[in-house]
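All protein chains of the complex are present and in place, except for one that has been dropped.
Entry: subunit A
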Amino acid sequence: MANLNIDSVKERTFDAIVIGSGMSGGWAAKEFTDKGLKTLILERGRDVKHIKDYPTTNMYPWEFEHRGELPMAVQEANPIVNRCYAFGESAAHFFVKDAEHPYIQDKPFDWIRGYQVGGKSLLWARQTQRWSDFDFEGPARDGFAVDWPIRYKDIAPWYSYVEKFAGISGNRDGIAELPDGEFLPAFPLNTVEEYFRDHVKSNYKNRYVISARCAHLSTPNQIHLDQGRVQCQRRTICERGCPFGGYFSANATTIPWALKSGHATLRPFSVVESIIYDEKLGKATGVRVIDTNTKEAIEYYAKVIFVNAAALNTNLILLNSKSHRFPNGLGNDSGVLGKYVAFHNYSAHIGAEYDGAKEWTTDGRNPAGGGYIPRFRNVYKQETDFLRGYASGFGAYRYPQRSWDGVGSSLKDNLANKELGPWHVGSHMMGETIPKESNFVSLDDKQKDAWGVPLLKMNIDYDDNDEKMKKDYVEQLTEMFTSAGFTNIKASTDRRAPGLDIHEMGGARMGNDPKTSILNKWNQVHSVKNVFVTDGASMTSTSCQNPSLTYMAFTARAADYAMSEMKKGNI
């Protein structure tokens, strides 16, 4: 790090700058450096080196002072991030604490962030389903947002490209709405998950229960071994960082790959304040960075800039990149920047029991988490009083039946010796939400953060469509559970704020028309051809599939396009 305070413009000039080192930024860095481009990777947080900086990864349960629980003082000081399921004693060091980077909630929004090299790719739930034309044609068919400027055929080869490198486990299920990919062997369903799969298959048209597809190396290929990763060991303590590289994270995969090329410079502790636009040249020339340790402002220059700061921070950077040409934010001729933000609705769950398969249990732990039910509502045609639909997680588990009564040796025996109770089954909703102009982020005109950057204001909420969809999820899953003979069915809904799904998307959406979108079909800013946005901010709609795999594919595709345009002298 000694050579960071370089003052010559030449030394601060690169072929490409990638803002953000997480899920999508890591891919941009990998693609550029693979082709020999001198690339600067900017990360606002600290460096997290694979294995070396996973302090809890090999700790035993008894080595945690509070056995996984966080002290009350930490919980009380962090009401927002404390609502995230993975914010516990073993992984709290990878989450942004509430006070560290404040924002303004005009409407409640739980903004869960990971400011470090690798970003949230260290912490994600690793579910990786492709999107299909039922998603990319959705806005046009159903009349919301704007038409996606691409179709499945445009992105399909790039899904294959990133899947092979990242390592995705799954079955080729042959479902049109959930296209198959380049899969490593799937993790198996258990006895009761298989029972429900077969029940659904025989009793419902166009409804399926499949093994959840996930970014784990069930059986690695040579390309994964070349990355220094080995087979997933089924520990399922992934949020600590995996010393085996058993799941895809930027830390284990794309970032070290980019650095190994010798063409990348990784600069942590670098908040991007704005992108520099040159009015004469009509393009961006670089970025203005605040060093978080010294508070010094430094400019870096490049031919092409990829913005991968995670959806809402990408919006923040673009909104804060003001110039005479773009007084309302870079590329914001249309006025839609920051608007049409959407997310996933995770606010319903259902649980039940199954009084069968008592002679079966499981052994070990399933990193895929169990089954996945692709969207079955409004797929081929509109059939309900709400738009779009939901995917559902599905899992079956058997717990020891333990009597907690009394004290002494009989209590100890009861608790230690396994007598399994009935199977429990559970599902959670993953609903698509509709991007709307009224769901937006904007900059506060007064309050700034510790680095002089305006605070982001959140105006994002559920709507009537979400409520109707939630009701339908509960009805449909209750009906499917009932017909499968599950008993003691209990649905629960919660009033969680948007954000806790950690799938916020949009604000700098793609579209065919520069009047109603920020990016073209190559994730390229319509009016600033050397700036690309390939993280969640670019999403025109949200699908109901987990989005990370799609960000990866868009990023690799856009990087390829950017490099071909550079070669042609167009940017």
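The rule we apply is simple: a contact is a pair of C-beta atoms (placed from the backbone, for glycine too) under 8 Å apart; a residue touches a chain by one contact, two chains touch by 3 or more; residues count from 1.
The rule is short, and it goes like this: contacts and distances are computed from a predicted model.
Participant: Among "Integral membrane protein", "Erp protein C-terminus", "ABC transporter permease" or "Peptide/nickel transport system ATP-binding protein", find the name that the UniProt record gives to the complex chain excluded from display.
Facilitator: The missing chain's protein name, per its UniProt entry, is "Erp protein C-terminus".
Participant: For a quick check of understanding: of A:Gln233, A:Ser323, A:Thr493 or A:Thr516, which residue touches the chain that isn't displayed?
Facilitator: The one listed residue touching the chain not shown is A:Gln233.
Participant: Given the contact definition stated above, which residue among A:Glu359, A:Asp464 or A:Asp494 touches the chain not shown here?
Facilitator: Considering all chains, including the one not shown, the answer is A:Glu359.
Participant: Taking the entire complex into account, which one of A:Val74, A:Ile104, A:Ile489 or A:Met566 touches the absent chain?
Facilitator: Reading the full complex, the residue touching the unseen chain is A:Val74.
Participant: Per the definition of touch given earlier, which of A:Lys52, A:His66 or A:Lys567 contacts the omitted chain?
Facilitator: The one listed residue touching the chain not shown is A:His66.
Participant: For review purposes, identify every residue of subunit A that touches the missing chain, sorted by number.
Facilitator: 58, 60-62, 65-74, 76-77, 187-191, 193-194, 233-235, 358-367, 398, 400, 402, 404-409, 411-413, 415-420
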